[in-house]
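Yeah, one chain of the complex is gone here, protein chain that is, but the others are all in their spots.
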Amino acid sequence: MAAAKMSVAELERFLRVEFPQTFGGDDVTIESADGETCLLRQRYSERMLRPGGTISGPTLMGLADCAMYVVLLSAIGPVGLAVTTNLNINFLRKGAPGQDVLAAAKLLKLGKRLAVGEVNLLSGTAPDPIAHVTATYSIPNA
Amino acid sequence: MAAAKMSVAELERFLRVEFPQTFGGDDVTIESADGETCLLRQRYSERMLRPGGTISGPTLMGLADCAMYVVLLSAIGPVGLAVTTNLNINFLRKGAPGQDVLAAAKLLKLGKRLAVGEVNLLSGTAPDPIAHVTATYSIPNA
Amino acid sequence: MAAAKMSVAELERFLRVEFPQTFGGDDVTIESADGETCLLRQRYSERMLRPGGTISGPTLMGLADCAMYVVLLSAIGPVGLAVTTNLNINFLRKGAPGQDVLAAAKLLKLGKRLAVGEVNLLSGTAPDPIAHVTATYSIPNA
Partner (left out) sequence: MAAAKMSVAELERFLRVEFPQTFGGDDVTIESADGETCLLRQRYSERMLRPGGTISGPTLMGLADCAMYVVLLSAIGPVGLAVTTNLNINFLRKGAPGQDVLAAAKLLKLGKRLAVGEVNLLSGTAPDPIAHVTATYSIPNA
């Protein structure tokens, strides 16, 4: 198992500066990150919803993208310029209104130039994912 | 060429009710929609940006998802319950800060149960897309 | 846990008729299938390779597609007309020449009209996947 290059506290400090929109408030918190996986929680808010009371697609895509970035930083340390090159999302189920959304990310590959991971998006404590994401990040040259 | 089932004015009225978050203000406008293609414009705002001054992923994914919905409504008429089942996005280039973002959508297939389309996301008047999306919508039973 | 609607022997008999190209010989075997997951093995052959000695993309995509079909049949019983609507593959690592390729599939969602699953493709006994697939099948009306 890879050792994490950044602690959760270091990740939160770094991201509050890098991603003030997402991590500036206390909506999104990092529950864990160990260099191979991470778990993010986004606190329920009505702004997440689209008509019909389901969690909006951009909310899920944004949180999944963040989770991929967090697990990547946790694996390689503070690199500000990694960018998403591809993201594929399958929407699977409605989330329950009133519930937090969790993003459980796992690195599938950590190469020199590309990192690939998958993210299961969960609604509260329900076991079945409401969406599944794979994403690729391009890592700048050291 | 298929005839549009809804005019641009009808689409905007429908979407202001269905998607108040996106279409409630005047940030996103429908430039055209003809039953096979559509063009959406999202007015530049600093809220679109992520650090480094690029347009954020969730902004692009959200706008592309809207454009797919608009072209689908324009092809089949007002159906509130169509939902995205899959979205794949390739991020290609940085958008220019200060420029509007445009989404040019085209239906690739309109079946009874599934519609598939592609969306080129453009920055201002630059010809090369900043991102490319394919998306699938599930159409509820008539 | 869902009960399998078809045993491995029933699946192999059905697929030898339905997919003679893939299951007609003894190249591909079903190691297990339980209504939620399945494991397929494709025996190593030089025909799998592309130049450089890596397993070819079409081999991996074809095996993953089969694995999704097998786990779906195992969940819903013999339905000949289910068709793939979307397949996304991330190529992660070179497989080892001379090794069998395994496909470990898992259903992420089994709806009335759509089934979504993921497949990890493995080279011999190495633990890290050489490719990762998500795929969607459209299920015909009962």
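Labels A, B and C are assigned to the chains in the order they are written; within every chain, residues are numbered from 1.
To be clear about the criterion, contacts are C-beta pairs under 8 Å (C-beta built on N, C-alpha and C of every residue); 3 or more make two chains touch, one makes a residue touch a chain.
In this text the structure is predicted, and so the values were computed from the model without any measurement.
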Requested in this report: Write down which of A:Thr29, A:Thr85 or A:Gln99 is the residue touching the left-out chain.
Outcome: A:Thr85
**Report entry** Chain not shown: contacting residue from C:Gly57, C:Gly98 or C:Gly124
**Finding:** C:Gly57
Query - Contacting the left-out chain in the complete assembly, out of C:Glu36, C:Asp65, C:Asp100 or C:Glu118 - result: C:Asp65
Requested in this report: Could you list which residues of subunit B touch the chain missing from the display?
Outcome: 88, 90, 92-93, 108-109, 116, 118, 128-129, 132, 134, 136
Query - Where the unshown chain meets subunit C, residue by residue - result: 18-19, 21, 47, 50-52, 54, 56-59, 61-62, 65, 80-81, 83-91
Query raised in the report: Mind pulling the subunit A residues that touch the left-out chain?
Result: 85-86, 88, 113-114, 136, 138
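One rule holds for everything that comes next: only the chains that are shown with their structure count from here on.
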Query raised in the report: Which chain has its Cα centroid closest to the overall Cα centroid?
Result: A
Query - Angle of rotation relating subunit A to subunit C [CA atoms, steps of 5 degrees] - result: 180
Query raised in the report: Just curious, how far off is subunit B from subunit A if you go by their C-alpha centres, in Å?
Result: 24
Report task. Would you kindly tell me how far, in whole Å, the mean C-alpha position of subunit C lies from that of subunit A? Result -> 28
Report summary line: Distance in whole angstrom between the CA centres of subunit B and subunit C is 34
Report summary line: Going by residue number, subunit C touches two or more other chains at 88, 136
